[in-house]
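Structure record follows, encoded as structure tokens.
One chain of protein is taken out of this complex; the other chains stay put.
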């Protein structure tokens, strides 16, 4: 009945990334040999990228609920209530493998994909962020990747018209063969006008919208779940070209037909295109779907059913249209110059039926396609704990000012202005805090409400101790949102790891997820969406475990927002939180002593919360003039950043007696903030003491240099020059 | 005052400029679809907004310059009506022949979003009358192709006729053609038509109208338009 | 019928992209390149098989859209 060309062989099954026992499962499920198209459908639905077969079990441990959560994981993006009847819709997603192969298009289509996830839910994107990890700067491919990825992100976001307001960029040799491109998008919608993938109603038209289908990225989703090796070159033609112009039109057209009441269900065509989107809409609504591929708008002649089902052409959507609304919906799409085609309808059979040229090419049980996907409890081993490093055991030749200068000009700490100036971060006229601060702040409509947005993770910590590292990534994200005065509401995560079939890698994944869960729970900072990217390995070498956290917070009055720049001279500088001089896994150890060892700083979540709430209250009451959280690089790097942002120097008090000065200035103890206050006899000290919060005076602002007791002065302008120099010089030295 | 903002497929700063006009001039502009053939009756000011019309494919502004509404914009300009083209709008004005020259890729080949310092070269235009003489203002730029290029004769004519309205300058207020951020000839940021009723500029005054966002240097431009068009 | 349209910058116009490529080739260790100028090529499929008609169509396309004659010149070639 179902044509079977080519024949299904074990080799063909393996080429589809399906293991023999997974194929057995398919046979058992459908009671016959699958057709070629069906095999393709299974490979798409059951690969790591779509089925989360290695991570699903563990992701269940994440806290996903709070009174303000409207939609947690399971839809295209998470949705939270931000007050005034409005909702923030957001998610983060990786495009690592495609970006390594074709950085400009790979990164661009990554941005396009995540924007689509957000506007599929009925939200207009108001901000984009990203988290980028590249190999060692001396690796021959790094510069080319940085240039291409940054241009690609800018090329897509700038043209689409969303401000790219924040992100992070790091370098490490463990990303030499696998760069990471994690893109986050945030949209705004009315809280009672969110659109979902769940189809309702039998016999309703399933409509295809957007750009035409070509042979792009066929098996892109499988590629995204495969390890790189010798064969990587051959997988190349699967890279897609993005068309931000088409996406912009798709956005406007989608929002217009949603407002016109035409949409019952909507799902973007992302990874594994038509297959995933159709199955998801049907399965979620307990309905069957029948597709007729003869009606799919194609860019190329002679496309087979297999190709149409697996194409990952960009800028496409699938919708179930409300009865009698087809014509109105079509007119809107035509006005925007986009394709509109009825390609199927909903049924009550719970079957996923695909027809092509009069033949049935696939007929599968729709719920089982997703529900019966393999689920693995992969073996894992715990990462061995490392010793706490005693600063007295270190032999340090660098002076404190010398170490600061080296750190501030190093790849990880150097200014990323060269990058974010290629992103339009001002469009839409709401960017109140631009890139360079602790969190970006984007005003909501005409204010006074605003969102605080950031992405964070410290992979070195995660490698040394996945659980503490996972906790720390969430805590730092929460802290950054707090430092601008906002209340952290929810997070999205992007879990980037190596090959989960290796127990030690699986152990990293499990540990990080547990850490994230613990911190998210303790901080009331639920997970509402996310993405998992595994098999980030080349020749058996995995990336550092990198669970990127993207956070969203709300500021009810944007006028109260805090920034990190010193505001005036003669102000008192305070540090909130205890400084013990924790050097394990610190930036100081890595950059100055070329060591990556020791236990990372432990995160006490109760203190994290207590100190954060304290700082937020100070900001809200207008008691502090500048606020900066202390993260990697420690106190002195935080102070230097506050000085460089303002051009104002400071005279600082040294460490308490007996503490190693390097450990004091560069240690990475958690739950700390540096604040400044205009009044010398500040009430802040008393308040902190009353609350039992460690607080210490660090010095006072003024002059044009940083003066440390017993050290040569550090001229702020010169420091800034170093800070700004590294990236432009690095990028100027090679190819365009 | 009656204004019309033209919406091309791919425009993306139409909302920013419409918001600035509504907030400063007191009346919301009409949003006019690119495929229309007429402007709303009584339109005083036509705005071509920023963005990537038609993806900026082929050349920036090239396809939009040939859109259905453009003959009406030409007719409006020929009658002496005011036309303001910002960023992509400036590119469209050049491509359509309403302004001379062309905007090509930035000299350093990268998109650039940053605040730029500009000198207001003359204040006897409908767009600049509310600026102080020789004012130095700060507007953001956000473009990949803002490198103003024209032949020597055109540049001479523009300079001779005083049609350079905005020029990039350094912090000390000097013109520096070598270091200009996008490579523009004569550090040109904005030029006007012979009758000074058509202005094209690369930077975005509409993004600097709110103190919360860092500067209000763009406001006088819209205040100038409002004062010129008050009667309407 | 297939045609190719080449649009190149007039020689008096500066070509920063070409210059950047020259520099990049040098730093990549590709020797012997004296200069590079970048232009655009359009591969056009025409409905008509009549060469004169096709040429007229393409000339029209160039003047109206494909080239900005302020800085660019164009050339039409027939391939097959």
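Order of writing sets the labels: A, B and C. Residues in every chain begin at 1.
By definition in this document, contacts are C-beta pairs under 8 Å (C-beta built on N, C-alpha and C of every residue); 3 or more make two chains touch, one makes a residue touch a chain.
Predicted model, so just to flag it, every value in this text is computed and none were measured.
Of the listed residues A:101, A:254, A:272 or A:593, the one in contact with the hidden chain in the full complex is A:101. Panel shows chain C; residues 6, 8, 18, 21, 24-25, 28, 30-48, 53-54, 57, 60-61, 64-66 of it touch the chain omitted from the view. Contacts to the hidden chain, counted on chain B, fall at residues 54-55, 57-58, 63, 66, 68. Listed here are the chain A residues that touch the chain not shown: 101-102, 105, 211, 214-216, 236-237, 239-241, 243, 245-246, 299-300, 313-314, 337, 735.
In this text, only the chains that are shown with their structure count from here on.
Put simply, the C-alpha centre of chain A and that of chain B have 36 angstrom between them. Distance between chain B and chain C, defined via averaged C-alpha coordinates, is recorded as 29 Å. In chain A, the residues that reach two or more other chains under the touch definition are 736.
Along chain B, residues 109 each make contact with two or more other chains.
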